[in-house]
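What follows is a short report on a single structure.
Here the complex is missing a single protein chain, while all its other protein chains stay put.
Note that the chains take the letters A, B and C in the order they are written out, and that residue 1 is the start of every chain.
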Amino acid sequence: MNSDPLTGDDAVAILPTLVYSGRESLPLEQCLTIHRLMVRARVMEERMIKMSKSGLGHFWIGGPGEEAFNVALGLQIRRGQGPRYDYLHLHYRNSALMLALGMPVIESIRQMAMTATDSHSLGRNFVGHFCKREWNVIPVTSVIEVQYAMAPGTALMQKRLPDSEGVTVVLGGEAGTAEGDFASCLIWSTLPGREVPVLIVVTNNGYGISTPACSVHSERHVVDRGIPFGVPGEVVDGNDPIRAWHAVERGLMHCRATRTPFFLEANVSRLFGHSSSSGALRDRTQEDPIERFERILLDEGVDRGHLDQMHEDAHTEVEQAVEQALNEPMPRPEDVERYTYAASRPEIDAVYPDDYTGLPN
Amino acid sequence: MNSDPLTGDDAVAILPTLVYSGRESLPLEQCLTIHRLMVRARVMEERMIKMSKSGLGHFWIGGPGEEAFNVALGLQIRRGQGPRYDYLHLHYRNSALMLALGMPVIESIRQMAMTATDSHSLGRNFVGHFCKREWNVIPVTSVIEVQYAMAPGTALMQKRLPDSEGVTVVLGGEAGTAEGDFASCLIWSTLPGREVPVLIVVTNNGYGISTPACSVHSERHVVDRGIPFGVPGEVVDGNDPIRAWHAVERGLMHCRATRTPFFLEANVSRLFGHSSSSGALRDRTQEDPIERFERILLDEGVDRGHLDQMHEDAHTEVEQAVEQALNEPMPRPEDVERYTYAASRPEIDAVYPDDYTGLPN
Amino acid sequence: MATLVQAVRLALHYGEEHLGVTDVFGEDVGPPLGGVFTATQGLRTAWNSPLDERGIIGMAMGIAYAGGRPVAEIQFCDYGFNVIDLLKVAGNQYWAGAGQYPLPMVVMTPSGSGIRGSLYHSHSFESWASRLPGWKIVMPSNALDAYGLMLSAIEDPNPVLVLLPKALLRVRGEQRLPGEPDDENELKERIDAPVGEARTTWQPRWPKMEPYFVPIGKASTVREGDACTVISYGRTLPLAVQAADELATELGNRAEVIDLRSIFPYDWKCISQSVSKTGRLLIVNEDTEVTNFGEHLLRRVIEHHFYDLLVRPRLLAGKHVPGIGLNQVYEQNTVPQLRHIKQAMSEVILEQA
Partner (left out) sequence: MATLVQAVRLALHYGEEHLGVTDVFGEDVGPPLGGVFTATQGLRTAWNSPLDERGIIGMAMGIAYAGGRPVAEIQFCDYGFNVIDLLKVAGNQYWAGAGQYPLPMVVMTPSGSGIRGSLYHSHSFESWASRLPGWKIVMPSNALDAYGLMLSAIEDPNPVLVLLPKALLRVRGEQRLPGEPDDENELKERIDAPVGEARTTWQPRWPKMEPYFVPIGKASTVREGDACTVISYGRTLPLAVQAADELATELGNRAEVIDLRSIFPYDWKCISQSVSKTGRLLIVNEDTEVTNFGEHLLRRVIEHHFYDLLVRPRLLAGKHVPGIGLNQVYEQNTVPQLRHIKQAMSEVILEQA
């Protein structure tokens, strides 16, 4: 019996085999870790969809369908605070990545429930809009693509550190690449002699809300956008955690070692449509990366019972988290102005040396 | 004796030869037309630089060094009003193009002198900021790159016209391509099944004000930016009017015939620095396209005297224009609010059915 | 009766058929969705754009230059802030070119709070928009006005921005649009796209709409009174009306409530006459309170009616904070709600002159 490398929990008996996808493989133990994280993410998201429908939240958006890629990426992030660690400029479909980093489920649920204990935003932001400074997670904004304009900045600071392998990872959808900020990211990451270590990720789910990607993209692959700037890239089946793992590894390695950018495009699914605004109904035409991965694991001899147990455990964990979160305090009226300004000093700011206190008086 | 095909003026005896640049050539007659236009543009710009220095204007910016390319382009434009004719989204270095279209010198001088007779802007805009609706010349703005966001729009209307060969031409410098609008132009010009006939031109003079292009561009050629979008392109020596002519011809032909975009990058000179703000001093390190062309023409047997005559004629023409413009009326205080709103109707706008008349009252 | 968003759709349809509209476009504006609020379902000229607001405004300008009549949508006004420069340019092209190029383009965008939109779907836009010379800006608060102002926006040869109050989009009007069928279910059946499979083959069966223009720059006095003047528009307008009605019952004092409808140009005559009559003024909107369009109106009133005012005039607006949080405690305490409006109104009415 080994224990889960991430959580220390006891896990199933480990079969000392490699699981293959084409020529690439991962140890089964690792596959089970990945699977467990994918399932936890899924169960959590599905529960949050339910919350949005039962009035325990106003809006849902998230990452069901992107678990394979997000877990593969999350597990390879060097987590910590400051430029020696990796920076994460996420968008709103990265809950599985956050769980892979080690975020407890309840952190997401709290944001969904808009509690005062929501550490990401004090009940202010939509679910999936993470912010976690101790892990270099930059606040997610709903404004599409602005994260791509910021990413070269954190990467520049990382590049300047001697002997550092910290890199910046920026993620967004394929439709968003039409915004100028995406081009800015390519330009600012490749200034001659001042290239910076950014892993530029585009998760391509084939849609921007209702608009099919094929109707607005003339590029064969979005990753071709890197060609003029000499940014190497790769398109990966993001629904396959084994291939995703290695593509991410190559991309991160490139950035860590060469201190220059790499572009990764991951084809992923969108299992519940765009968001609760479009109904958050299960879309059966989309491939489910968990079902697919489970078929592979079953083929490798993993017990159906083990897989089912993961789902059950996740449900239990998520239900407990929901129950707990719903009993936590809510933000109060006086929170409206809180955290508008970071504390300065009276010699520097005579009006707001501490926080915002309403119009000057 | 032939006469100048553009102006109808008598010209020198025409030697029935072709002038070659590498494998490409143009009839000598046409070369002399081009030369004359280049010279007129240069003399006009130099005179306007002088005006800016002697206080007869506040600011100068313009196109000395870009005459070869601009004339080659201007002479191939289908001039007129409305989508059957070509649309021109210019920047501020296209005076030679405007002269090639047939603009009288005095129109530029008037803008430099900020007279009320300045038809482009009523003495409002900087020199070189042309606007001429009867020739589809969209108002030039100093705001870099916005013209690239607008160009697909005029081209879309052209594409919809049956049996039309009208195309849209958009121009700007290489530094400006870092703005997102440049990427937008590529994206919106190539929407699958909705490609539009835009000739996307970048005149690469190697600088954005003081910043060397090589310090901020990782692309080998700016024209490579078209690759991901499948936009065919070409880099041309824009200081060679013969090569420029044919490159423009290929580009325009492509757009006219296929109703899809083409990308042309022209390497050009910047003979007087960025603008009068940087002194407008002659930069002797830069190749002068007129001197170069004159060497070729002399080699072909053209009379030095003829070339000199062109300069002399241009000086005379420009001096007369300056003299006239300076005697023309200036805008008046009541012009401040004029042309804020186009005339509507009282049933549609109860406050400003005609033009702006100050705050509502 | 048609909802506000149905009225917009009917106006766009009328615009396509009779006023020369050539393109209705923006993110998710075309089939299958027809706009995130359904404003553009079934329209003949509607198409989906790339996710690029700068491209959208640029494209609209280009279309307008070349003789088209575009109506472009910014999906939420919250996403229009990366294109203020192009909006400024669109507003100045007629002026810059000394009257050569009018730019007949319409931009429509949902504005304001009230849909639990959190930080990035709760912005107001009218104060920003009012700083764009060369633009006309309207903001209807009911279906009929939305229909009439949209038609005027399309007809006007200048750039016109139509701000649609997010919170009121699904509110039914109280007056029939000219041409609207009597039965609202019939309307729905004819022009609302069905959900699911049926949508792919669906075609709208448009009622025969008639022209109806609400002039830009014309306010509407929705309650007459002499106890005070209340100026509002958008989401806060119906709340102001409700507050006025409640106070009329409770205090017996009738406030005059003006639906401004046009942000620029605004109906100065209407404001001026009402303030002259009442001597008391309350301006209500939900945009942030520093450099707020209501402050402009207040300044104009001070300029012309300082000595006519019986008591201190007031502005009730949104707080100057970085955003509106999702938990409703934020929205309730950030932008004016019924209770705030009623409170402010009764203070203005009751203050001793």
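Here is the rule we go by: a contact is a pair of C-beta atoms (placed from the backbone, for glycine too) under 8 Å apart; a residue touches a chain by one contact, two chains touch by 3 or more.
Keep in mind that this is a model prediction, so the values were computed, not measured.
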Problem - Neighbouring shown chains of the undisplayed chain, as defined at the top - result: A, B, C
Completion exercise
From C:54, C:121, C:166 or C:235, the answer for touching the chain not displayed is C:54
Fill in the blank from the handout: Which of C:29, C:59 or C:86 touches the missing chain? It is C:86
Completion exercise
Given A:153, A:212 or A:232, the residue that touches the chain left out of view is A:153
Completion exercise
Residue positions on chain A contacting the omitted chain are 82-83, 87, 118-122, 124-125, 129, 131-133, 138-139, 141, 143, 146, 148-158, 168, 180-181, 184, 187-188, 191, 338-352, 359-361
Exercise for the section: For chain B, enumerate the residues touching the unshown chain of the complex. Expected result: 58-59, 114, 121-126, 141-145, 175-176, 178-180, 208-211, 215-216, 277, 330-333, 335-337, 340, 356, 358-359
Practice task
May I ask you to list the residues on chain C that touch the chain which is not drawn?
Solution key: 54, 79, 81-86, 88, 91-92, 94-96, 119, 127-128, 130-131, 133-134, 264, 288-293, 295-296, 298-299, 302-303, 306-307, 309, 312-315, 320-323
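One rule holds for everything that comes next: only the chains that are shown with their structure count from here on.
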Completion exercise
For the pair chain A and chain C, the C-alpha centroid-to-centroid distance in angstrom is 37
Handout entry: Geometric centre distance via CA averages, chain B-chain A, whole Å
Key = 47
Problem - Where chain A touches two or more other chains at once, by residue number - result: 178-180, 215-216
Exercise for the section: Could you check chain C for residues that touch two or more other chains and list them? Expected result: 50, 52, 54-55
